[in-house]
Structure formats: structure tokens, C-alpha cells
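Of the protein chains in this complex, one is absent; all others appear in place.
What follows is chain A.
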Amino acid sequence: MSEHIVATEAPAVAARGVWATVRRRPLFWTSLAALGVLLVVAAFPGPIAALLGQPDPRACDLSLSGQPPGDGHPFGTDIQGCDVLANVLFGTRTSLFIGLTTTALCLLVALVLGTVAGYFGGPADRVIARLTDVFLGFPFLLGAIVVLNSAPERTPLLVAVVLAFFSWPTLARLVRGSVRSVREAEFVQAAHALGFSHGRIVLGHVLPNSLGPVLAIATTMVGGVIVAESTLTFLGVGLVQPTISWGLQLSTAQTYFQTAPHTLIFPSLFLTVTVVSLIMLGDILRDALDPKGRS
């Protein structure tokens, strides 16, 4: 038998850590670079806007309302005569903050509740399933309007928390289903039979194997959240002026799409780049964390 094994032995195993794998993927660097630029913009919108023409997003000139891209205004001006580029740059911080914070909060709640429901099942599962039903059945806009209207001050953090409050159930259901299917796997049974504790089994075996689809949905969720913020803002219960966000710009611009399309196109472009980069990064990380995708 030993000859048999030696005969089938593969060539020396190369180092195949997560880092060694992602390093070789050009898409990894592309998406990382795009997100890096967005983060720098979010940190220092002023100096960058100054470099590209208009440093102040609130220095508006109504006589230049709805100008197409041109001298001094590389992205043109919006309906109030404000520089679109400056607004997009200054909106990056708020929008990224809301998108990422909401998703992170959702993920946290969904992972905890979904794992408890999926792994332990029984009464815990039934309670959590009914809870998600309540949240899913509750009209999101109505709930958001009630909560946000009763808040004394509507900061981006509050908006993020409210958005997360109403969007975790779908993710929690996904986690629950994913965990349930892994829970039935033989290696989880084997871990039970070896006398491992629940904590060890959940953190060491169940969660790593059920995260794949959850992360894929979570990365696409960021874009959805940024747009949802704009919906709330459009209805007058989201962010308030003078806050600047992509969502605000998009909701203003949609009315004037035919006369000033650039006011819609440029913020959407930034939103798209953000979402696509996150999705690509998520995909690459998922592949790299799966040993089968690595070798």
C-alpha cells in the first residue's frame, strides 16, 4: 500500500496561504485600489476637490444651474448651480459610512440570531423565525418614517441604525438556512462525537463553512443601503440639509434627468464603482478562503 501512496503523491505542495492566493489575482488589486481611492476621498474630500477645481460643495451659483461638464466644473453643475464633482466627493464619506455601517450591523445581528436559530433549532429557531417574520411583514418605509420622525436629530449614524434595524431579517434567514445545511454535515456530527463544545463547533466548523453565500449577499447589500438612504432622504425623513450624500444627489437628480443627465450619471458612477469593487473583493476573498479554490 505504501508504494501506492508514493506513486500517487503530487508534486511538492506550494505555499497556498490566503495571501499568496489573492496576491496573484489582478482583480484583487483593482478592487482594492478602487476602494482605497474612495476611502482617501472620504477622509480628505476638501483638498481633493480643491485639486480638481471647486473646493466648496456649497458655493453655488444659480446662474450656472444645470451646466454640462466643462471648464471649472469637470462634472458640471447641478440644478442649484453647485459643483457636482465637489458634491460627489463630499458625499463619499456619508454614503460609504451609511453603506458599510448598516451592512456591518446587519451582518452582526444576522450572524448571531441566524446561527442560534439554525444551529440549535427548536424553540430558539421558532422564536427567531417569527421575529424575522414580524420585521419582514412590517412596512419598511412606514417604520422608518415613524422612528426617524420621532428622533430629535437625524445623524448618518441614526439613519444607518434604522436601516439596519429593518434589513437584518433577510440576511438572518440566509444565515439560518446556510447554517442548517452545514449543521447536518457529517463533519459537524464527527465534531460532536469527539466531544467538542458547541462554541468550538460553531466558530471552528459551522460558521466558516456557511459564510460564503452570506458574504456574497452582504457585499451587494452595501449598494442597496446607499440607495435606501436616498429614498428616506427623498421622503424627508433621512438625512437633512446641509448634509451631503450620494443618495441626496441621486434623489434630487432623478427629477431633472432629461435636462441635466450628468447630475444623475456621476454620482451613480461612484456608487457603481463602490458596489462592484466590494462584490469583486468579496468574491475573491470567498474563493481564497475556500481551500478548494486555492490549489
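Basically, a residue touches a chain if its C-beta (ideal position, glycine included) is under 8 Å from a C-beta of that chain, and two chains touch if they have at least 3 such contacts; residues count from 1.
The rule is short, and it goes like this: contacts and distances are computed from a predicted model.
Asks: Identify the UniProt protein name of the omitted chain, choosing among "histidine kinase", "NADH dehydrogenase subunit M", "ABC transporter ATP-binding protein" or "Thiol reductant ABC exporter subunit CydC".
Replies: Hidden chain, UniProt protein name: "ABC transporter ATP-binding protein".
Asks: Please identify which residue in A:Q80, A:T170 or A:N209 touches the non-displayed chain.
Replies: Going through A:Q80, A:T170 or A:N209 one by one, A:N209 is the residue touching the chain not shown.
Asks: If the hidden chain were put back, which of A:F135, A:F196 or A:Y256 would touch it?
Replies: A:F196
Asks: By the contact criterion defined above, which parts of chain A meet the unshown chain? Give residue numbers in ascending order.
Replies: Contact residues on chain A toward the absent chain are 1-2, 4-6, 8-10, 13, 185-187, 189-197, 200, 204-205, 208-209, 289-292, 295.
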